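First the structure, in the form of structure tokens, and then the observations on it.
Heads up, one of the protein chains got dropped from this complex, but the rest are sitting where they should.
Labels A and B are assigned to the chains in the order they are written; within every chain, residues are numbered from 1.
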Amino acid sequence: MEPIAKKSLIGQRVPKPDAPDKATGRTTYINDMVLPKMLYGKILHAGRPHALIKNIDVSAAKALPGVYAVLTAADVPEMFFGVGRDNRPLKGGKVRCVRDEVAAVAAESEELCDEALRLIKVDYEDLPAVFDPAEGAKEGAPLIHDNKPGNRSLAYQFKHGDVAAAEASSDVVIDSVFNVHYVTHCCMGTSCVIADFDCDGKLTIYSQTQYPYNFKMDLAPALGIHPGDIRVIQPPVGGAFGSKLDVYPFEPVCALLAQAARRPVKLTFSREEEFINAPTRQPVRIHMRTGAKKDGTLTFRKVDCLLNNGAYTSWGPTVPFVMMRTFSSHFRVPNVDIDCRAIYTNNPYAGSFRGYGNVQATYATSIHADMMAEKLGMELLTFSLKNAQKSGEVTPQGARLNECVFAECLQKAADVTDFTAKHARYAAERNKPGRIKRGIGMASSIHNAGGAKIHKSDGCGTMIKLDDYARATVITGASEIGQGIDAVICQVVAEELGIPMSDITIVNNDSAIAPWDVGVHASRTTFIAGNAAQRAARKAREQMLNAASKRANMPADALDLREGWVVHDSDGTPVLKIDKLLREMHFSREPELVMVSEYYEPPSEPENKEHVGDMSAAYSHAVHVAEVEVDTETGEIRIVKFTSVQDVGRVINEMGLEAQLEGGIVMGIGYALSEELKIVNGQVRNPSFRDYKVLTAPEVPPMELHFIESHSSTGPMGAKGIAELPTIVPAPAIANAVYNAIGIRFFDPPMTPEKVARAIWERDSKLAAAE
Amino acid sequence: MTAKVDISFTLNGHLKKVSVPADMSALTMLRDMLGMTGTKLACGEGECGACTIMVDGVSLNSCLMYAAECDGRTVLTIEGLRTAAGLDPMQKAFVEKGAIQCGYCMPGMIMQAKYLADTKGKMTHEELQRGLEGNVCRCTGYKKVFDAVAAVVGVTE
Partner (left out) sequence: MVSQATTESQTPQEYAAPSTIEEALRSIADGDATILAGGTDLMLQTKPGGRLPYRRKLVNIRRIAGLRGVGEKDGRISIGALVTITDIANNELLKTAAPVLPQTADCFASGQIRNMGTVGGNICNASPAGDMIVPLLVLDAEVELSAWAKGAVATRLVPLSKFFTGPGRTVKQPNELLTRIVFARPDKKYSVGYIKSGPRPALEISTVSAALSAIRDNDKLSSVRIALGAVGPTVLRAVKAEAYLEGKTVNAQVVAETARLAAEDASPIDDVRATAWYRRHLIQVYVKRLLENDSQG
């Protein structure tokens, strides 16, 4: 036997293990599933923003042949659920937004459900409604929930240092109001759930959820059953992006239908329903005041945020958790005073969405950095480097920035794009004739990259077993929603166990099998589940090497596992095949199987009441540079080139990493330029891909990605979480580039052609009038 | 009563005879009557391309096609691309170039890519981008999709 050299899988380009099935149509997504005896469910939504329900007549619907259950609030216990415990599966008494679930039916087909819904007669008495949180907060405004005076929902404050004194000592102060808008996830697979009760009243729910374990805890109160009596099965999903981190009414409604019909029930949204009823990103009015010294040193930020809560409280109004982090830690800000409050309105409501809060906050902080640099007469790069934190610094909220490479990211981004020279040139060319103007803009941000301890635990459980053929099964709490944790776990486990990735099966879709995990969110899964998998794999490795050590009569640390063999670590000489070793361990006098478990809890701490705490085990930065062309007549913006520089800790799967960044950036560009859920008087005006414009293939600019490897001391193999920063930073980079091109700031994305054309026309009309 | 239409057509090389309601879409027939769930329903309005199939070698949105119109024609779905020899080169390229994340749009994307490869062959990058304009993907940012198609047909700048 030839010696086997040590080779690493880390940093390789690894296809997702589920890709062949997905590419051939073999994969059965939840939207494709059909269970024996299954019925279909549909919901009657209110379609009006605020009204009393005077009467509901479901008799005709009930009489329709093929209908098995018709439910209204009167048929089910009055149970509350949701982040704010202010939502009910079916609404009785009154409706508070267009989404409100007034009745639901289960029938033999979706067409029959539609027919039954058309037969339900609801008498409403419309109530005065409020759609603007500033109006909602006023005395005498229509009250949305009787027990929520002043329509007050969640509120957050954070103070550090002395902002008043800092302002008095500042040489320059800028003050702006940003209004960031409604967008929605647009998962390609629409919302879907299948519920099935057994004879003991235990529920099996096939769900798209991103957080299967806490999902049980959150779903149970909506149904009045014990969380332990819920089993969550996660079939493959068509995207999530944060939209499935809470329980939404259609899920308990489907379970209630299944309970009533004593049959499995599947409930799927149409695309139109998805646009109207699925969560949005939280819109925020951000009033920000920033100060600096002449030399460019930032002195303070004072921020006031008003959040449109909508009718109920999901994760949307909790985004200040992350917004405050950005306001207090995106650059070194010695004094901060942040006040955020959410006010109930009759609008639809927001959930969590990739970049959660930071998309909103970074739009303000990165534009203010550009404005401040200009006002100080400094280059943006110089200003940014002056205020960029270094490794070891602690932010006002207690985030310890270990392995911080913010300055390196800034410098790299400027160097590879020739930023400073172009920025000056385009500004100088702004007033020359010609309808196409060019601009370049830079933006940056910081995000948690080692989980986020917002629950009691931020951990992940993992079990590994090896069979007699050296095939490994990894049973992990980490959910796979397309992001690629499956490939990462295969790499990490194969690396430790010296077996091919193709010999690893991942089981992670059944709460009755896999151990607890807090969910796929907060850029945490590679970091947390990767660490858990690596630690579990190391236990298995140790067990195998100890057994091999006895058989080879060599110390365990002189052995290694490579390509299916136990080898001498020093020179790679093969000793024993791993599968043979495993069989010998199994069928011996003292039989042992390799089956190990690990629960990894990151070394982070929850925030205290003052919102201070090192809540992530790692942090990272990204810097984006957008180069744009603006058609000053039509207002169209074309991105000529998009460059991203990001601290990724260490590259594990290079291809998966690129794919997350590219997808995130394109989502971020859509947020900046074209995506907006238009909600007027509580009604969604553009519930279709025709009028809600996600980016399509021809609009995708050339992208250049650079990874900075800071080697996190806590991450698996040094990796950090990466998947949200790419969505967070593009919009202000583009806004700053547009300013560079045409000299107009946009505080209210998206920068649609009409908005840009109008702003240019208004400015030019004013200039003409002044002349 | 909704009129029923008896049709026969070739689906992925096999003759199918079915009776379909006159107003049924080809997508509904494929998914709900024939169990061919590889073709996806994502918008049902011709705006996203997830339901793309090929009929007589031409790509189209099966959600907008009347099932009755399949009569006498040759229908190819994502399931039909894979043969005894294995994955179609286009499917293989999508896997190897990392173009698949959640993958829900990919059956349609791959069918459209296959149509472009069959009808255009080598193309410019702009032609490739334009060729995929009817297929929405929310995960990938399309870049890895371009890489995959380019690996199969060759793309010039």
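Here are some notes:
Convention: a contact is a pair of C-beta atoms (placed from the backbone, for glycine too) under 8 Å apart; a residue touches a chain by one contact, two chains touch by 3 or more.
Nothing here was measured: the structure is a model prediction, and the numbers come from that model.
Of B:Thr39, B:Asn61 or B:Gln101, it is B:Asn61 that touches the chain left out of the display.
The chain not shown here is touched by just one of A:Leu245, A:Val567, A:Ile637 or A:Ile728, and that residue is A:Ile637. Of the candidate positions B:Gln91, B:Gln112 or B:Thr140, contact with the hidden chain is made by B:Gln112. The chain not shown here touches chain B at positions 1-5, 21-23, 25, 45-47, 49, 52, 58-61, 63-66, 68-69, 71, 112, 115-116, 130-135.
Hidden from this view is one chain, which touches chain A at 111, 114, 631, 633-634, 636-638, 673-674, 678, 685-686, 690-691, 693, 696, 698-699, 753-754, 757-758, 761.
In this section, only the chains that are shown with their structure count from here on.
Measuring from the averaged C-alpha position of chain A to that of chain B gives a distance of 29 Å. On the side of chain A, the complex with chain B involves touching residues 13, 15-16, 18-20, 22-29, 31-32, 185-190, 236-241, 270-271, 481-484, 655-656, 658-659, 662-667, 688-690, 694-698, 700, 703.
Across the complex, chain B meets chain A through its residues 31, 36-45, 47-48, 50, 77-79, 81-82, 87, 91-92, 94-107, 110, 126, 128-146.
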